[in-house]
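Shown here: the complex without one of its protein chains, the others still in place.
Each chain carries a letter (A, B, C, D, E, F, G, H and I) given by its place in the written order, and its residues are counted from 1.
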């Protein structure tokens, strides 16, 4: 499994306020554990930070660790959520992965940690 | 009826968390039991897993078993839901089939098992 | 009025579950009772079955019986709903007809029988 | 003012059921009472009938009576609603007029009679 | 400031009914009080009349009085609302101004008088 | 950090009324504190003023101070909100930043001060 | 075969000039000679008149004669072209029919008489 | 027939240069000579002037003369072209009329006078 | 290989004129000869007939013969062209097949027999 210690954080610059952070990952690839074939996805990561924010370049490098890893869609989605929760300890986080067509089927997996705080802004 | 024993599962990698799995099947075909003519549909399968997830390649092979089977729209939609529920025992599952035009009419059949758990994420 | 005895049903393959059946009719024509000119419409028929489902080819043939019949928009919409309700005895049914432009005006008529059961799935 | 006696009705073919009737008028023209210049609008007329439905050709002919009449947007919208209410006695009715640009301004006027009954179907 | 006495009204033709009047002004221009450069906006004026309606040509001429006047976005939006409220005494009114790009920024100002009455129709 | 003393205000021309002010900034650039590479964003600033409004040209010049400053997305979004709150003392304010793609990822950060007052108009 | 004597013409009001006439028929229906099932099409008729133009209402009534006639796509398209050529004697004419889906297949048939004159205008 | 003497011209301000003038008429109505029912069209008038240009308000008033006149599509299109050619004596002119649906058919008539000069600009 | 003797023809109803016939096949499926997995395609068949036209229902039944046949994309496209040419002896024919995604790749194969005759109409 990808080593989550590569993930870096920086102190939340405004921990006194709940605000919304969203990262949209346009390029993600891993390998099917059953066929050895490459899989492709887009990811959406949204969260309300507590003490720490994930540093964007380290997020990119962490996600690249899955490039040659054989892993199911469901597993990698939850693994990314678990890694980011472990490192950032957010108030709330959601990870959604959308996969390209395989055998005439495309899949979408969506997992969240906690619930969004009341009165939180929404991105327009 | 298609033999559901071809369906394989793998252990839910994160059974401690309710999350959303969606498979969109772009290529499905069966045969009209009345006319013997082929029918074509797209399927949406969405669920919250309990102990087991359906393995994607086995899902594809299971759905191919209907290729030469004579069966009504309503029946095949419920049969697929029943088979997946029997094999996966999900917390909640929905199957929606959208059929191509026949005699100037196109049809959509939607069946679900259970109710989506409260606070479950939605795919965006 | 079109003879509804042409409508055939088959036993609901899953009467133990409320699920949604929708038929979209792209080709419907009748005749204006005032001018004798042909009218054209698209129809949406959606229902939750009880014991019986309407067979699709018989539905097509039943709707073709209006081809040379003089009848108002409001009447034909309710007549189709009444015929399908009489034959299928559904838990809930809706019929919506959308008519092409006549004299610079186009019309939409929407009638329903019963209310959709709570917790019923929606087509996406 | 246009003579509403030209409006014809026919008996509601299904007065035992509340259902939705919508007429979309693509071609409407009257004259500005201040400048004598022609005005152009589209109209939406939606209602739930009680005992009577408005006959479509007579509606077209009634609306043509405004072709050379000088009348304000607000007045004609309410006048059409009043005439149709007087003739049909509907459970609920709404008239919405959308006017083309005059002096760089376009206007929309919306008036209703009564309130839509609970549980009434909506056009999709 | 533009002289609001140019605004004309006519008696509300249906004061016994609450209905919605909307004017969309596609062409509005004033001058920036800081730089002397022209500003351009579109306006939306919506209201429920009481005794009086604003006459459309006089509205056009009143708005043209701002053509060479130096005034802030926030000020002109409220000034137009104040003038129309003073002249029409509406039950409810809203004025929204949307301004073209200046220095890479575009702005939208929205002000209202009173609250829309319950059960009022909405334009579709 | 950018010097917020460059921000100018003018007296709210209508402090007796809650109304909505929105500025959409199409051109914003700062520098990534980790890589030294330029970042690009669009900003949405919306608020209900109290005693003061931010003057638009000074807002443009203030935002230009970030052009050569190394600062995280999350930090700059909150810093702009803090500066505008300190200078304008608004009843409510929201700042949303949408960033261009970096390493296959694009981000959106959304922060607000206070809650929108009840009955405030919405821009359409 | 439909009786073309129902077609009426009127004298070309400008036979000294080649100009383009196009009629788009949104509602056409005939019957399949093999299955007895109704077929539906849209038609495009474009021509440069010589001495005569086809009268529009008679064109509508002529095309309605195919409503209950069993005829192949290719035949009806050429038959309409032949009838209009016989009646109007145009300089040039084209008829194109586009048919709705039957058995998963839709068809387009295009036939022309003569060649468009040089320098003829085109509709935009 | 509408009296073309209402058309006014003004001297071509740049007769030393061939340039393109296009007027798009969104509101045109006449009457069907056969049924007495109103017809509606949009017009495109494009030309290269010689000595004279048509004045826009007089063009509007001239076209309004057809409001209550019974005339065929083909005739009115050529009549407008003839009137404008007689009054303006352009180097080249085209008139295109697009009519709303009547009996399920909509029509487009296109007539031109002369040929566009070589090297003439095109509107983008 | 699919038996082409199932294809039926009927005499070209207008062999004195070159005209264009196009059939768009939305539902075609065969089997990959390498993996045994189903393939899905859409087909376009366009031709100018000589003495014979292909009958549409027999075309549908002929194409269904490939449903369980293992055959390469290139082979099936040419085989269909060969069969139709042998049966119809057209002046000109083209067959184009567009296949769904397999392993992130989709393919289009286009083959023709003869050349389109000069001055033949085009479908719009």
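Operating definition for what follows: contacts are C-beta pairs under 8 Å (C-beta built on N, C-alpha and C of every residue); 3 or more make two chains touch, one makes a residue touch a chain.
Everything quoted here is computed from the prediction, not taken from an experiment.
*Asks:* Please identify which residue in D:37, D:68 or D:115 touches the non-displayed chain.
*Replies:* D:37
*Asks:* In the complete assembly, which of E:9, E:50, E:64 or E:91 touches the absent chain?
*Replies:* E:64
*Asks:* Which of D:70, D:103 or D:116 sits in contact with the chain that's absent?
*Replies:* Among D:70, D:103 or D:116, only D:103 touches the chain that is not shown.
*Asks:* Determine and list the chain H residues touching the chain excluded from the picture.
*Replies:* 10, 12-14, 17, 19-27, 49, 53, 55-57, 59-60, 119, 121-124
*Asks:* Could I get the residues of chain D that touch the absent chain, sorted low to high?
*Replies:* Output for chain D: 37, 40, 100-101, 103-104.
*Asks:* Using the document's contact rule, name the residues of chain E that touch the chain not shown here.
*Replies:* Counting over the whole complex, chain E touches the hidden chain at residues 26-27, 29, 38, 40, 64, 67-68, 100.
The definition used in the following text is that only the chains that are shown with their structure count from here on.
*Asks:* Can you tell me which residues of chain I touch two or more of the remaining chains?
*Replies:* 26-27, 37, 40, 100, in rising order.
*Asks:* What's the complete list of touching chain pairs for this entry?
*Replies:* A-B, A-F, A-I, B-C, B-G, B-I, C-D, C-G, C-H, D-E, D-H, E-F, G-H, G-I
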